[in-house]
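This is the structure I want to talk about, given as structure tokens.
Shown here: the complex without one of its protein chains, the others still in place.
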Amino acid sequence: MPYITGGVRPDWTAYLTAFEDAGADMIEVGLPFSDPTVDGPTIQEASDTALARGATPAAVLADLAAIRVGIPLIASTYANIALRPGFAAALRAARISGLIVPDLPVDELAGLSVPGIEVSLLASPATPDDRLAEIGRRSQGFVYVISVMGTTGERDRLAPSAAALAARVRQATELPVLLGFGISTPEQAAEAAAVADGVIVGAAVMRRVLDGAGPAEAGAFVASLRAALSRPAGVG
Amino acid sequence: MPYITGGVRPDWTAYLTAFEDAGADMIEVGLPFSDPTVDGPTIQEASDTALARGATPAAVLADLAAIRVGIPLIASTYANIALRPGFAAALRAARISGLIVPDLPVDELAGLSVPGIEVSLLASPATPDDRLAEIGRRSQGFVYVISVMGTTGERDRLAPSAAALAARVRQATELPVLLGFGISTPEQAAEAAAVADGVIVGAAVMRRVLDGAGPAEAGAFVASLRAALSRPAGVG
Amino acid sequence: GRFGRYGGRYVPESLVPACQAVADEFARAWSDPGFRGSLAGLLSVYAGRPTPLTPALRLSAELDVTVLLKREDLTHTGSHKINNVMGQALLARRMGRARLIAETGAGMHGVATATAGALLGLPVKVFMGERDVERQAHNVFRMRLLGAEVVPVSTGSRTLKDATSEAMRHWVADADEAYYCVGSVIGPHPYPMMVREFQRVIGDEARRQCAAELPAAVPDYVVACVGGGSNAAGTFAGFVGTAAKLVGVEAEGGAGASNGEIGVLHGFQSLFLQDEDGHIEEAHSMAAGLDYPGVGPEHAHLRDLGRARYVTVSDAEAIAAAVRLARTEGILPAIESAHALAWVIRAAGTSDLPAGSTVLVTLSGRGDKDVATLMAETEL
Partner (left out) sequence: GRFGRYGGRYVPESLVPACQAVADEFARAWSDPGFRGSLAGLLSVYAGRPTPLTPALRLSAELDVTVLLKREDLTHTGSHKINNVMGQALLARRMGRARLIAETGAGMHGVATATAGALLGLPVKVFMGERDVERQAHNVFRMRLLGAEVVPVSTGSRTLKDATSEAMRHWVADADEAYYCVGSVIGPHPYPMMVREFQRVIGDEARRQCAAELPAAVPDYVVACVGGGSNAAGTFAGFVGTAAKLVGVEAEGGAGASNGEIGVLHGFQSLFLQDEDGHIEEAHSMAAGLDYPGVGPEHAHLRDLGRARYVTVSDAEAIAAAVRLARTEGILPAIESAHALAWVIRAAGTSDLPAGSTVLVTLSGRGDKDVATLMAETEL
């Protein structure tokens, strides 16, 4: 699942089509927030770029409502945006099917009301087993496994903790397990796919977009990742 | 009695002769000190000028030893200079007959040892009667009456306190009473001479010297003061 | 972890265990007389507690209200911040953490954390926006003098918000070794509650001092400035169970409690200045300590309950109040604390603060740090 920050470029929705064409199974769309405390420098830069262009969650969702994409779209944003009244309706209008809120852990889930939207929770290497069980039970759509302690961003290789955590999460849930944080090369994607049902690639994609890669070039990168996933059924 | 700061100009001893010729009865010679806290701006400037020229008490006294003046010379300086070992001998070698130390009141007189030199004390408007009696008893040569509360310096007119104090001092001593501080015009000198045995004129003389008046011009000013003293026997 | 609707723990899953560990250890420590004794001892022999309660006699006469000043300006490092960092640093040591991390804007919390770290021999890493590093060279140098490492943050606006993000990122990556030292009654649970507990020494002391000094034992009004709100939270804690009216004074340009809407930032739910899209707005106050777009969750709750009242004061009023206290009492307050005084000066004699009332004002810090600012703003 590749990631794109909504509104990062005027033609940002063209990337969605390109990713679909590149074989992505789902796309994560980031709704920019003024204070992206959980993101690493790349996504933060993308977020600031989008904000500087005047992007708002509403405008990004309106852009989505105006296009057609054949694969599921997952929104990701911060709690301050997700908890606002009317947010669920806006997501539904944009044909968003899922939601990730990285600063809203399972303990605060009760405060989030987004009927009709699947809310996926995150699991981290530091999460203890009993808590993992609750996350597995209450997550929807999939479980997002944070492969390393740290923020989003590219890293040289997949952390050794990733496989162990993915295995622990599998014990806790029937849902697909997606691995994210720090996956930036086809080799890492392949490594990840060996232990998970799919991978989420955010910073590596956005680095290229920020450096000027157009939809075709970014799509080719996503295709290279997709090709590296050995299991054809993988959620790439 | 006119005043001159020793060493203020290369030809400073020429002023002594000029003052003698102008009818001065005595001359007060200031030995410059690094921290002239009791003097007003004019004498302080004269002192700084002399110091900047490299004047030292020893050098000033050596200058005096090299000339002949027919009237008494009174040295004035600060306690730090006056209390140094060998000071009395240096004064005697310079044919100094009297000494004024404005920051050495009667209470500290015991610490000053200058055999052969008459030490004149000061009286101020704030001095109470019993203290005035002690000052009158222990002063030598004359009593220096401070005409106003304040430091040396020119003032517009003679302070009203001056006459009253001079009268009080007369009750306390047989010595001549000299009035100083703030006398700058022949009119003031005449006023002062009406109540005292003489006047001391410091800042008014030095102002002229600092402004460039040579010995002749300064002597003429002293002569004008001398002439204003109505009583021929006055110590001018 | 909640104060009514507010509070909570809105952090990445990676940090939940770290926050929980702090909460668990704080609960143990706070019920351990040994820990509390150590802290009380340090606050006394090191930081100069108890601080006096000073009657502002000349100002009182001018205003016709009795003004009592709680003198946090007399603590070591010059503000109430030390109460909190000493507590957290002792907790970090008790938890066996290898280092302290903190973010700072103008540098005050950074200096306080560096101080506590130096005292306990714990290395300190302070995250600070690059622009703040340039603007606050004095405090950067001071932190380095104290042995702290100052990490300039070059992302985003290169100011406090970015430093906060970076500190949190760093904590995520180093949660086992690093202790994150939060500077106010903000952040994820347990920080707002814990920092209030560490600051309640202000209110507890003042309560005892008032009981000894005042015929009525309790002042009619208790007033403190509010940025995040830690000095106010600590002061109010001593009086929330009395009949005293509580007043929190915010900077006009950073009035989360007065003008904010409910939202989530920096790990907690509270009242924040934000636009219609949910983006947080920047605060603007000449008082660095009040220059925050939100307010601690307990203050939001006290506002909802009506137990405390929140009011605002302009930069100009605060400056005038600082100068007035200097003139009447010989005390130059921090420009933050001057906000609390400014409200007292404005309200004295009105129905908000009737003549004859007794009012306790917390002087959260000293104004030495503000002399340059006052020089630029005031003609004397």
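Which chain is which? They are A, B and C, in the order written, and residues in each are numbered from 1.
FYI, a contact is a pair of C-beta atoms (placed from the backbone, for glycine too) under 8 Å apart; a residue touches a chain by one contact, two chains touch by 3 or more.
Computed from a predicted structure; not experimentally measured.
Colleague: So there's a chain missing from this view; which of the remaining chains does it actually touch?
Modeller: It touches the following shown chains in the full complex: B, C.
Colleague: Which of C:A137, C:A211 or C:A355 touches the chain that is not shown?
Modeller: Going through C:A137, C:A211 or C:A355 one by one, C:A137 is the residue touching the chain not shown.
Colleague: Please pick, from C:G8, C:G87 or C:G117, the residue that touches the omitted chain in the full complex.
Modeller: Once the missing chain is taken into account, the touching residue is C:G117.
Colleague: Using the touch definition from the top, which of B:I4, B:A123 or B:L179 touches the missing chain?
Modeller: Only one of B:I4, B:A123 or B:L179 touches the chain omitted from view, namely B:A123.
Colleague: Which is it among B:A14, B:L51 or B:V69 that touches the chain not included here?
Modeller: Missing-chain contact among the listed residues: B:L51.
Colleague: Mind pulling the chain B residues that touch the left-out chain?
Modeller: With respect to the unshown chain, the touching residues of chain B are 33-38, 40-41, 44-45, 48, 51, 56-58, 78-81, 83-84, 102-108, 111, 121-128, 131, 135, 146, 149-151.
Colleague: Using the document's contact rule, name the residues of chain C that touch the chain not shown here.
Modeller: 44-46, 48, 51-55, 58, 71, 73-76, 78, 114-119, 121, 137-138, 141-142, 144-147, 323, 326-332, 368, 371-372, 374-375, 378, 380
The rule is simple: only the chains that are shown with their structure count from here on.
Colleague: Taking each chain's centre as the average of its Cα atoms, which chain lies closest to the overall Cα centroid?
Modeller: So the chain sitting closest to the middle is C.
Colleague: Which integer distance in Å separates the CA centroid of chain A from that of chain C?
Modeller: Distance between chain centres, rounded to whole Å: 37 Å.
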